[in-house]
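The complex appears here without one of its protein chains, the remainder shown in place.
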Amino acid sequence: MEKNKHSVNGDARRCSCICGAAPFFIGALTALAFGWWIFPDLLFSKQPQPFFFSHAVHVEKVGSACIDCHSFREDGSFSGLPKLAVCAGCHGDILTAEPDGKSSSEERAAYAAEKNFVENYVEGNKEIPWLVHQKQPDNVFFSHAAHFSRCYSCHLTMKGRLNFGSPTNPQKLCMNCHLSLEELDKNKAVEFNALTGYSRTTKKMGECESCHAHPGHFSNDGKGRTAANNACYTCHK
Amino acid sequence: MNVNYNLPLDAELFPEGCERCSFSQFLLWLAVVGLVLLWGLYAAFLVLSTGLGVTALDDYFGFGLWITFDLAVIALGAGAFFTGLLRYILNIDPLKNIINLAVIIGFICYSGAMLILVLDIGQPLRAWFGYWHANVHSMLTEVIFCITCYCIVLIIEYVPLILEQKQLNKNPLLHHIAHNLHVTMPLFAGIGAFLSTFHQGSLGGMYGVLFGRPYAFRDGFFIWPWTFFLFVLSAVASGPAFTVLIATLMEKMTGKKLVSYEIKSLMGKIAGTMLLVYLVFKFLDTGAWIWSIAPRSGLDFDSFFHGWIYGKWLLFSELILCGLLPCFMLLSSSMRSNPALFYLAALLDCTGIVINRYVLTVQTLAAPVMPFDRWVTYSPNWVEWAASAFVLAYGALLLSLSYRYLPVFPQEIRLNGGQAKKL
Amino acid sequence: MSANKDFNVRWGMAIDLDKCTGCGACMVACQAENNLAPVADASNKLRVMNWLVVFELSNKKPFPDHELVYLPRPCQQCGEQPCATVCPVIATERNEDGGIVSQIYPRCIGCRYCMAACPYHARYFNWFDPIWPKGMEKALTPDVSVRPRGVVEKCSFCHHRYMAAKDKIRVGGGSVYVPGEKGRKHSAIPEDGYVTSCAEACPNGAIVFGDLNNPAHKVYRLTRGNAHAFRLLERLGTDTAVYYLSSREWVRRLGDNYLQDEETQKPKRILPNKH
Partner (left out) sequence: MVLDRRGFVKCIAGASAGIMATPLPWKLLDDVSIWTQSWPWIPANVRGENFVVRVVSKTCPSSAAVKVRLVGNRPVRVLPDDDHPLGGGVSALAAAEVHMLHSPARVKRPLLRGPDGAFMDISWSKAAEIFAGKLKEAGGKSAFICGDETGSIAEVISALAKGLGSEDVCLMPSEGQCAAKAAELMRIPGQIGYDLEHSDYVFAIGANIFESWGTVVRNRRIFRAATPHPDGKTRLKARFAYAGPVQNNSAVLARPWLPVYPGMQTALALGVANILIAGGRTADALDFGAFKELALRYTPKKVAQITGVDPKGLESVVNALLAAEAPLVIVGSEFGQGAGAAPVMAGFAVNALLGNINRPGGISLLPWDEAVLGGASSRSRLYANDLAARVGDWAAGGNAPSLLVVHEANPLYALPGAIPAKQAFKNIPFKVAFSSFLDETAEACNLVLPVPMGLERLDDVRTPYGSGQSIYCVSAPVAQPSEDVRPAADFLFSAAKELDLKMGAASYEDLLKSRAEGVVKTDFAALLAGTGAVSHEKIKVPEGYSLCPAVLEKNLMQASAETSFRLAPFVKLNLGTANTGIPPYNTKTLRASELEGKDMFVMMNAATTAKAGLAEGDAVTLEAGGRRLPARLRVFEGVMSDTVAVCLGYGHTALDAFSQNKGANVMELLSAVPEPATGLTVWSQAGVAVAKA
């Protein structure tokens, strides 16, 4: 500031006459660049999963539907991520054939990965610290049961804006909120908002309301109408 | 440029032709104000960092000194919109001599109330929910919107005054802005009057709709309980009186005449008239409260009062001592012409309205509704006083600066000898 | 003000004051279920968070004619809420089948207007952040989010249990509603499938919980046409979902304010079927 004060005379004054609004625009453009490109990166931190897990491989080998592993419990609650015990059910020992001279690099990698898993987690009885893409905030009660039983059971045979999947591809219902298998298998880092602690892919309330705020049913106007109610207590706890 | 070393350091910034105290004296005064501000800031820091538990509020008294203070200053700040209404819409020209002050007081009262509200809500970081997730059925929503809008209006009304500052006004652009704003002032006065009427009313409505609290609950007209209208009337009955009191206080502090006595007297007469209108309705309302609402709730008159602290003297003071008495004094021209009696009347007028806001806030909550519940008492602690004092100091600061540097009082030069010293 | 909504299901209580001894088990169960933090000195009752408070009622007669009754007071879940109508940010509403008045902590801005509105003092403010003795947070349930300072909270009739009970039915393949009389629907949750923590804990069975609209439920029989039933502050028109039962007139009379010559009122029936 001191320096500026010294320069408040002839030269600078002329300059400001010529440039006029230039500083204004420089400021504006800098702010725009910062706000649109730099700020989002600052806001989100990227954290990798503890190790790569291929949904595609497991879907192929274990079961075709999400709920085969991400199952409901008898009391109506949703188990979410399987516990280590579920994994250990198959991976108690290393399943992949031990690589020999003929093994491809993929086979070697697969073996190494499974060996690492079995040795570090299964044998150490250590739960896998998965990062969850869509962990609900504490104040939200998301009823998987309601969405699964009420939407899925009918919409298997019906059309609508939401993709409710089909008997041959039932995951699609889940993909309305969750990442698709392809996306998951890219093994991208999970991005967490530094301020809120929620992951970037956590649904915002507005997205829930795209269905919940449109009560009424059986309307095919593409507005995602639903029988669900939009009362606060439908989803909050 | 010649510098006259006999003049205060900042004389360049003074309004045209006005004398002010020395800069050091002014700084000393600001230091006093600053101390109070720091005290309030410390209290605010405590509240924001640890929670409202540091106040004396509790689960029975969710509202206390702060809400009373907010309601009171908003009522007393009503001088701004009402004077504006009379000056610009009804063209009562003499009021131009006090309108600037009224606007500044209004701005202080409203912005101060908003500052207090930021402390008073438990989650200030969510304050914007009031606009974004508004519940249109809530009187408080109406209050939030109208107060915000009206605060913006007050800023718009305040800005030209700032731009008329001697140095700023030299800039042609600012000069034009100030001038044009002046031209559109009737429009803003109109908007202000509209907004003000509604939020003053809504503030009253806030209490009148509490059907679980027979002390405050009132029947009403359409969606508005009678308190809605009573609050509007009581605000306009006290706002002008408060403006007069502030002007007089400033005169005493500066030792100068700032507003001619006729103007004050006119304001007093207006306040008295409005007070009369208000009291007519207030007495009707009190009657309806005693003979209709209370028995309907299974209560009688006595069950609304308790001990000394929530005794009937409050009602007597509000309606008679600080109601009928100042009303009579303000309307009687002989009493109005006696400065001491006139200022006393204005003070009583304002006190009555403050009592009204206090009892509706605090006594409403103190009175038990469940028969097996008990009366509880509330007295604010230092944190609440400090935050309220902060707003008073903030007002003093703004008034001091405005008075020192802005042409607030058109009559000042004439009243103080009229020698416009050109430098 | 919003109209008193009629729902298929209206969860409610009948609290038998002839059975309550004021032992406090319901209060403890409530705090534990809903993750309320303990405090070492709880003697300032105006600052102590208790969604359920047990009031002590006396017939005010001298010894030995003195009689004593304990009255547990949860949120009354009013049909005509003094609180929800005044909330500026829709943090509380009654908008879901079951008629429970919600309280949404992440929405609440803590203005406390609802507390000023509630004549039952059923609402509580978090004056400070909740603190658990070190390690005790391990005993928190996952069902109810923990509230930070600066928000209002209140009894939710253990709403999370309602949600869980519905999910249990859904996962079992059933529908959450069953048809009832006069075109009404009733909840398919069995009567004991959803009870509040306080009702469950009470060893004396003083708190009966169920659907006030379902003739098969005990509360329905206890509240309709029962001259021994009453509601708190009936004449304010709050239409509460909590009924009290007492065989003693002085107790019933304490349920509302009465002028000296007024007779104790019989309870009004709950909402008629409007369909």
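By written order: A, B and C. Residues from 1 in each chain.
Here is the rule we go by: a residue touches a chain if its C-beta (ideal position, glycine included) is under 8 Å from a C-beta of that chain, and two chains touch if they have at least 3 such contacts.
Not measured: the values here are computed from a predicted model.
Considering the whole complex, the hidden chain is in touch with A, B, C.
Annotation: of C:74, C:106, C:210 or C:255, C:106 touches the absent chain (contact as defined above). The chain omitted from view is touched by exactly one of A:30, A:45, A:120 or A:187, namely A:30.
Within the complete assembly, residues 1, 4-5, 7-8, 11-13, 15-16, 19, 21-32, 34-36, 39-40, 43, 73, 75, 77, 79-80, 137-139, 193, 195-198 of subunit A touch the chain that is not shown. With the whole complex as reference, residues 123, 125-126, 128-129 of subunit B touch the missing chain.
Touching residues on subunit C toward the chain that is not drawn are 14, 16, 18-25, 27-29, 31-33, 38-43, 45, 48-50, 54, 56, 58, 61-64, 66, 68-70, 105-106, 129-130, 132-148, 150, 197, 200-205, 208, 221-222, 225-229, 245-247.
Here, only the chains that are shown with their structure count from here on.
The chains touching subunit A as well as subunit C do not exist; no chain touches both.
Counting partner chains per residue, subunit C shows two or more touched chains at residues 90, 107. Residues of subunit A found to touch two or more other chains are absent. Subunit C meets subunit A in the complex at residues 90-93, 95-97, 100, 102, 104-107, 143-146, 156, 159-160, 163-173. Those residues of subunit A that touch subunit C in the shared complex are 72-77, 137-139, 141, 143-146, 148-150, 229-234, 236-237. Against subunit C, the residues of subunit B that register as touching in their complex are 50-53, 57-63, 120-123, 126-127, 129-130, 133-135, 137-141, 144, 206, 209-214, 223, 295-300, 303, 364-365, 369-373, 376.
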